[in-house]
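Note that one protein chain is taken out, while the other chains of the complex remain in position.
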Amino acid sequence: MSSETTYRPDADPIPSAARPAATPAPFPPTWALKVTMAVTGSIFVAFILFHLAGNLKVYIGAEDFNHYAEWLRHLLNPLIPGSGFLWAFRAVMAISLVLHVYSGITLWVRARRARGAHARRFLVRRLGSRTMIWTGLIVLCFIVFHILDLTVGKIVAAPGFAPDDAYSNLIHSFERPAVALFYGLTMALIAVHISHGIWSVVNDLGGTGTRLRAVVFALAGAIAVVVAVANLSIPIAVQLGFLTVG
Amino acid sequence: MRLILEVWRQASPQAQGHFEPYEIADAREEMSLLELLDRLNHQLIEANQDPVAFESDCREGICGTCGIDVNGTPHGPEDNVPACGQHVRSFHDGDTVRIEPFRAAGFTIIRDLIVDRTGLDRIIQAGGTVAVDAGTAMDADSVLVTHEQSEQALDFAACIGCGACVSACPNGAAYLFTGAKLKHLSLMPHGRMERGKRAVSMVAQMEHEFGPCSQIGECALACPAGVPLSAIATVNAERLRAMLRHRDN
Partner (left out) sequence: MAETDIDALRVVGREIDGHVPDVAPALAWEDRLLHYNLVNPSNRRGFTIIVVGTGLAGAAAAAALGELGYNVEVFTYHDMPRRAHSVAAQGGVNSPRSRKVDNDSIERFVKDTIKGGDFRGREADAFRLGQEGVRVIDHMQAIGAPFAREYGGQLATRSFGGVQVSRTYYTRGQTGQQLEIASAHALSRQVAAGTCHLHARQEMLDLIVKDGRACGIVVRDLVSGAVRAMTAHAVILATGGYGNIYYKATLAKNSNATAIWRAHKRGAYFANPAFVQIHPTALPLMSQWQSKKILMSESLRNDGRIWAPKAKGDTRDPNAIPEDERDYFLERRYPAFGNLVPRDVASRNIRERIDAGYGVGPLANAVYLDFRDAIGRLGRSVVRERYSNLFDMYTEQTGEDPFTTPMRIAPSVHFTMGGLWSDFDMMTSIPGLFVGGECGWSYHGANRLGANSLLSGCVDGWFTLPYSVPNYLAGYLGEPVLPLDDPAVTETLAEVEARTQRLTANKGIHGPDYFAERLGGILDVYASVSRNPADLPGAIREIRALRDQFWREVKVIGTADRLNQELETAGRVADYLELAELLVLDALDRDESAGAHFRTDHVTPDGEAMRDDDHWTFVSAWQAPPTTGPGAGKPIRNYEPLVFTAVPLQQRNYK
């Protein structure tokens, strides 16, 4: 005997509570996007620190700075010939950037949808987290500007761009007050972005230990401050005339 | 004490809602916010007006039935206290207090301040359970659990399922809720048997109805049970673990 012997004119006269959805969860899954954000974001933070170390050579002098730029271009020679490493590195950065931006925007759209029609009050606590999408998009614009300005030397670059003289390119660019200001503001936004970003990495990669979380939380703030202060010092130094060509 | 209440009125899920101002002339410091609503309803009933529909049950902070946003904050101005434990003494004479339902796309408004929070229950149904039938459990003393581990499990099991974490979240995310259950059961001897399977199914169901976490931290400030913020990291920790191990446990 099975349920057919149960005489029920109306199979379920009173609505049952909904059961878990049979339809699949959103694709790509949110957790995977968050992990992608964390991994690519970590790559960027590592790059920023690396980049910062290079930037600071500007204080040692033009020759040193340019030598460093040249070294970068021929890194891992002769194992990888020519600028091979640099291009591989650029490819990783580009892919990371695409994934990071795609994940970020997808998550933002999902977040807006899940929030519903009513905006949350403006939260002062953890300001960084609420502005990730905006600081992120501005930083994206900056990256485009920055590459055109100092790597490619087109459109926005200072007059007299010389592919072999990174030092002069830098100083000439920062001698333009508007560029110095833009660069400076962006550094502040990057600091806000990475301070929350690093804190998010520990969460997205599943760091639940109390001590780990406390350390990363402190580290996130410290790295952000160091990156902002150190990078900001360069346009300021240029503007104040401490750093000049020749 | 005189208070102006701006209360969200909405006749049905489909209806357009709006804030309706009411004056309470004799609010008292020792009233809880729910009692303030009781007072308002008493006043409305006297005047033959429709009372404000709102939910509450135990009124001692454990059932999780009550849930209102007060001036944009779930439950009220004090952190980690449910609405039944929030009091009028947090306000001053003449203040305007805005009371609205829990806000999130995952919480449909049923009427006035009552929302549908069953999405949270569906996350549990998806896997927040332990597959042990009545009578089949082994002697609980034969499974050793450290004092520390049982205390930690209780920190996360303390969740009262009120949904304040979702409403507090600008992303409408249910990470604190889901993470708390994943953590609680991962610390229990029998719960560990389905740890991987559970993470996959609960996270999928959570993503189906609720938003992504941005590590904002508002959830843990609103949580009346004081569930630690690390619960949000537990979600990805458990999910990644399941992906890497590819096992049921």
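Lettered A and B in written order, each chain numbered from 1.
Note that a contact is a pair of C-beta atoms (placed from the backbone, for glycine too) under 8 Å apart; a residue touches a chain by one contact, two chains touch by 3 or more.
On a predicted model such as this, the values are computed, not experimentally measured, just so you know.
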item	value
Which displayed chains the hidden chain touches across the whole complex	A, B
Contact partner of the left-out chain, one of B:Leu187, B:Ile216 or B:Ala233	B:Leu187
Residues of chain A in contact with the chain not shown	1-3, 5-10, 12-17, 19-20
Absent-chain interface as seen on chain B, which is shown	11-12, 28-32, 34-35, 38-39, 42, 44-45, 48-51, 53, 55-65, 81, 85, 87, 89, 110-111, 114, 116-118, 120-121, 124-126, 128-141, 143-147, 149-151, 153-154, 157-158, 160-161, 184-185, 187-191
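The working rule: only the chains that are shown with their structure count from here on.
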item	value
Touching residues (chain side chain A, partner chain B) in the complex	17-21, 23-26, 29-31, 33-35, 107, 110-111, 113-121, 123, 125-126, 129-130, 132, 196, 199-200, 202-210, 213
For the chain B and chain A complex, residues of the former touching the latter	71-73, 100, 103-107, 118, 121-123, 125-126, 168-173, 183, 201, 203-205, 207-218, 221, 230, 232-241
